[in-house]
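With one protein chain removed, the remaining protein chains of the complex are shown where they sit.
On to chain A.
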Amino acid sequence: MKTRRVTAGVASVLALSLGAAACGGGGDDNDGGGSGKKDAALNSIVNASSKKGGTVSYEHSDVPDSLDPGNTYYGWVQNFSRLYGRTLTTFKPAAGKDGLTVVPDLAESLGKSSPDAKTWTYKLRAGVKFQDGKPVTSKDVKYAVERSNFAPEALSNGPTYFKSYLEGGDKYKGPYKDKSADGIKSIETPDDRTIVFKLKQPFADFDYLATFSQTAPVPQAKDDGAKYVQHIVSSGPYQFQSYEEGRGATLVRNPQWDPKTDPNRKALPDKVTIKFKVNQVTIDNDLLSDKITGDAAGTGVAPQTQPKVLAGKNAGQTDSSYAGATQYIALNLKVAPFDNIHCRKAVQWGLDKQSVLDAMGGTPKGDVATTLLPPSVNGYTKFDTYATEGNKGNAAKAKAELKECGKPNGFKTILTARSDRPAEVAQATAVQASLKKIGINVEIKQFPAGKYFSNFAGVPSYVHANKLGMLSMAWGADWPTGYGFLDQVVNGAAIKPSGGNNLMELDDPKINKALTDAIANTDDAARTKAWGEIDKMVLDNASVVPVVYRKNLLLRPKSATNVTVTQAYLGMYDYLLMGSSK
């Protein structure tokens, strides 16, 4: 029996090698390039069309956490759920930077704030109806926020920002436990078209929170907690014709949706289908052969497909979009020698970022990062505190910092990486080779991604005990502003005994205060400017080493129409706009 196992092993190794050799030579004979140029969808709408009809079909390599707008944290579901759920506000379905603009959707206008940014009032549009013909009221919106934020026993997936910011949010037990007619007191519904949110602290980004799928109205009478996903009641242009858990769904037109109430949605296709658990390489091939319209995950093609599309004739069908995330290395301020700013600066100066990027897959996968905020976030300001020629590092400056740190011959430290993320391991390997040149000997330790924050890198006591000086980290904002990005990673309040995201354990009173002050500022321009300044303060502290602004290598098939990248949803295509010529 054993022998057979071994023989099978031999056979499979040989088969793999030979198979690989055989596959490598094959090019693809697609006569592609028809739909626009490479990166055309970054700043324009490719294959613009106003023709109604057709079916848009998506595939996804995994399953969603839930398609229920009140029970999801996934960016692509936030984007996709706008087809069947209208939120108070949403991101403008438009190309380029315009896509980051918040526009009213279910509400008539953006939120009206009190001067202290603690009370936010929205007025709903008249004439919006659910798929069963009942009018959408402010109570349905209030109920949707209650169930999504305060009932982790039934709907545990979504973020809980409303719970954190609403007055009395820590006391209210959610609609399934608290059966009182009033619900949470800090959301008021004085009439059927008005909704008022009362916050416990000033929060000027509230219009961004209102874009979350959690504000899509849910009729209380139809809600049965986690099972609601089986029969979601639509308020948007499409409703569920079928839904199969873990398999997929089909959406058809919602006859009750009135285009006159909706300036944002063109709703061109007649039908939208989505299929889950399709192998990523299969999805890529389906896109290339024009079988489907989009890869719902929106995180780009599999590594195996990357060379095939970039070297082949399909290069014109690709878009390298900013994924809204920065890949960086956190230097822990409590682990020697990084308690000394000069040792931190030695890493900043010494790191060859270009080499790291090349190891991760080069320009299609990202750009060298010099700031913590990525370019696709409101508030990004371009600067480079530790500029070196060609981003290749400056050994002389690094060595000078090492001398000042009292370690002229370098030192030993540990760098963590998530073992199941090949790009992160590649990053770590390249960082290790690069820092070795200035005398910093880095040992790489790998941890499973699922436990990275809860048990290892996010646990300060573990980090200190094991002297994990350098921690690989990637962060994307929950909403695309400086605050949405920075608050969870550089605010001292984000240091937690476990599961924290502030891996540097950066607790600088000046940075904390700057964040609190800026989010209370209702002047949009001043607030946006502040994020860039806070970013500079973080870089001056030198505990964050930005490495790469991550990019997705997206592929658009020829039949896809109105294709454009939305920066607001992690650099995937805008699913409100997407149509199909088929």
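Here are some notes:
Assume a residue touches a chain if its C-beta (ideal position, glycine included) is under 8 Å from a C-beta of that chain, and two chains touch if they have at least 3 such contacts; residues count from 1.
Just so we're on the same page, contacts and distances are computed from a predicted model.
Think of the chain that is not pictured: of "Thioredoxin family protein", "Trimethylamine N-oxide transport system ATP-binding protein TmoW", "Nickel ABC transporter, permease subunit NikC" or "1,2-phenylacetyl-CoA epoxidase subunit B", UniProt labels it "Nickel ABC transporter, permease subunit NikC".
Residue in contact with the omitted chain (choice from A:361, A:500 or A:579): A:361. Touch with the chain omitted from the figure is made, among A:226, A:252, A:433 or A:537, by A:433.
Of the options A:310, A:474, A:495 or A:520, the residue whose C-beta touches the omitted chain is A:310. From the set A:245, A:443 or A:540, the residue in touch with the chain omitted from the display is A:443, counting the whole complex. Residue-level contact of chain A with the missing chain is found at 2-3, 5-7, 9-10, 13-14, 16-17, 20-21, 23-24, 302-308, 310-311, 355, 357-364, 418-420, 422, 425-426, 428-430, 432-433, 443-448, 451, 455-456, 466.
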